[in-house]
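Only a single protein chain was left out; the remaining protein chains are all shown in position.
First chain written, first letter: the chains are A and B, and each begins at residue 1.
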Amino acid sequence: MPNHSFFQNQGPFPITELASISSCRLEGNDQLSINDVATIADATPNTITFLSNKKYASELASSNASACIISEEFIKSAPTSMTLLIAKDPYAAYAAIAHHFYPSHASSLGPSQTETIHPSATIGNNCYIAPTAVIGANAVIGDHATIDAGAVIGQYVKIGNNANIGANTTISHSIIGDDFRCYPGVSIGQDGFGFATVNGKHVKVPQLGGVTIGNDVEIGANCSIDRGANNDTIISDGCRLDNLIQIGHNVRLGRGCVVVSHVGIAGSATLGNYVVVGGQVGIAGHLTIGDMVTIAAQSGVAQNIESGQTVGGSPALPIAQWRRQAMALKRLVKPKKNKTS
Amino acid sequence: MPNHSFFQNQGPFPITELASISSCRLEGNDQLSINDVATIADATPNTITFLSNKKYASELASSNASACIISEEFIKSAPTSMTLLIAKDPYAAYAAIAHHFYPSHASSLGPSQTETIHPSATIGNNCYIAPTAVIGANAVIGDHATIDAGAVIGQYVKIGNNANIGANTTISHSIIGDDFRCYPGVSIGQDGFGFATVNGKHVKVPQLGGVTIGNDVEIGANCSIDRGANNDTIISDGCRLDNLIQIGHNVRLGRGCVVVSHVGIAGSATLGNYVVVGGQVGIAGHLTIGDMVTIAAQSGVAQNIESGQTVGGSPALPIAQWRRQAMALKRLVKPKKNKTS
Partner (left out) sequence: MPNHSFFQNQGPFPITELASISSCRLEGNDQLSINDVATIADATPNTITFLSNKKYASELASSNASACIISEEFIKSAPTSMTLLIAKDPYAAYAAIAHHFYPSHASSLGPSQTETIHPSATIGNNCYIAPTAVIGANAVIGDHATIDAGAVIGQYVKIGNNANIGANTTISHSIIGDDFRCYPGVSIGQDGFGFATVNGKHVKVPQLGGVTIGNDVEIGANCSIDRGANNDTIISDGCRLDNLIQIGHNVRLGRGCVVVSHVGIAGSATLGNYVVVGGQVGIAGHLTIGDMVTIAAQSGVAQNIESGQTVGGSPALPIAQWRRQAMALKRLVKPKKNKTS
């Protein structure tokens, strides 16, 4: 579900209006009133969801959504009680409908803030707000916080006690726990990388989730953490992120994960607790990485990994296999007499 | 040609003066007056160009430059009508001459701006300029723009309508179309990575190009896009860049390219239209990548790629070959009985 701390729902809308603005064919109850957009898993009655990745087709049967945007070929995956908006490109149709519910707004701040600290912001006791820091409307900062120079805290952002926000950091669309530390130049809560390509044009899909960060989390310099597309991006308690890391929309990190610099985690990947990710690792989207997994530096992870595994290489293999592979490779180019190399 | 929107030409200079300040030997017309520096391809009469990469030697014959900085060994590549400045290190000599025409200036702003919004800047209708945003002299911002807190727009920068500039972003030396969006922490228009090494010292080569960005372009958080060394770095209409991407000087992206996070594209690489570049890919300098090419995540591209190809691996291979290679590698370390692994 969109994060209503940050996004104002313009609905409800009649299903016929949604069909019209998205150029979909309607099958089912044309009297429906739709309250919101939602993912298949999180939908509640009177919301509309969408199916654009066949990986999720089997989940549709148990969704509580009243309506679904869907392509012709997957109609049979939908329960017969579900009203359907049939689209050639369901993701593009979803983009149009999501934009109808939530017309975009463009700044971390409200559209008219002129003060560096908005009068409606709540600042706890014993805080230091450096000169040139900017805090948006209705933001809430806990006690004993330090907000360094040039940091920008967006409207409705909530940050717990003992926060240490680095200089020139930008945080929007986020709810953050206690004991948060982030170093300079971090960007948190901006739009994820989501678009539908329609006739050669990449159409923006509204990014309606937020970022939820637990307690005792540390984020290194110049990291970027995108907010979710629909649900939140989640960084759980006790995580440690080094510098220059990319966290895509809807990524979920479990408790105590350690992520080294230049790692990229693509959208909707889920990491368990105490995962250790070496430097420059790439993790593809929509994967599930179990608890206590260790991923060697520079690995490329393109498949799910079970809890407790250690992997290396690109594409990543169990670490022992990767090491044998590296040895075998060396042997390939070394003659047995081992004189020429 | 240098981008005269941003750089003030101190010429013309007599060719003899240029020979003197660059310690070159002059061969040809010592009465020439030189108006500007230029690349071999873009030179016009009365400009001086340089040949430091033998890859471009064959282009020299058709150049319109009146003079060329060149090493002894390539003299025969130059047309006989061309006046030559003969140097041991033509790139270093070019650096000295370019610096003579364009003494560097150091800030995104003019050297004396004290206001956050310079009075000579033009701001369109219905714009929101957040507190602590800074706009330089003679900058032009179109209608309906949002410039978020801490964003810095350099002098003479032009941005079209409907721009959304993220917080703590810095943009200089750039001409940008309509419907531009960039997220927080982006750096656009700073000096490219160019120097000539002379007696163990890395001497800066003036970076005299700008950045040209088309319409409907989106740039993710914490990206860096260097301005050109001589011509502009170009991001064409409809491109989408994810977070933490490096675009080197004089890179050209065609229309509708999609570039995923942590990609590095080295100087003077040219990508066609609708190229898709996976996460953490590296593309070497001076390469040509055709239209509709797809590059798998973590690939290393060191050769030109023809239109329509899909490649993977480092060094990158056609995708089918790369997959067979990965399978063959696995077999190398798996005995046939497949018991021990």
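Just so it is clear, contacts are C-beta pairs under 8 Å (C-beta built on N, C-alpha and C of every residue); 3 or more make two chains touch, one makes a residue touch a chain.
Note that the coordinates shown come from a computational prediction; the quantities given were computed from them, not determined experimentally.
**Q** Write down which of B:35, B:71, B:288 or B:314 is the residue touching the left-out chain.
**A** Once the missing chain is taken into account, the touching residue is B:314.
**Q** May I ask which residue of A:9, A:71, A:104 or A:164 touches the chain that does not appear here?
**A** Of all options in A:9, A:71, A:104 or A:164, contact with the hidden chain holds for A:164.
**Q** One chain isn't shown here. Among A:211, A:235, A:260 or A:283, which residue touches it?
**A** A:260
**Q** Touching the hidden chain in the full complex, which residues of chain A are there? Just list them.
**A** 128, 130-132, 146, 148-150, 164, 166-168, 181, 183-185, 216, 218, 220-222, 238, 240, 242-244, 256, 258, 260-262, 274, 279-280, 297-298, 314, 326, 329-330, 332-333, 341
**Q** Where does chain B touch the missing chain, residue by residue?
**A** Within chain B, the residues that touch the unshown chain are 106-109, 111-116, 132, 134, 150, 152, 168-170, 172, 185-187, 190-191, 193, 195, 200-202, 204, 222-224, 226, 244, 246, 248, 262, 264, 266, 280, 282, 284, 300, 314-315, 317, 320-321, 324-325, 328-329, 332.
Operating definition for what follows: only the chains that are shown with their structure count from here on.
**Q** What's the distance between the Cα centroids of chain A and chain B, rounded to whole Å?
**A** That pair's centroid distance is 31 Å.
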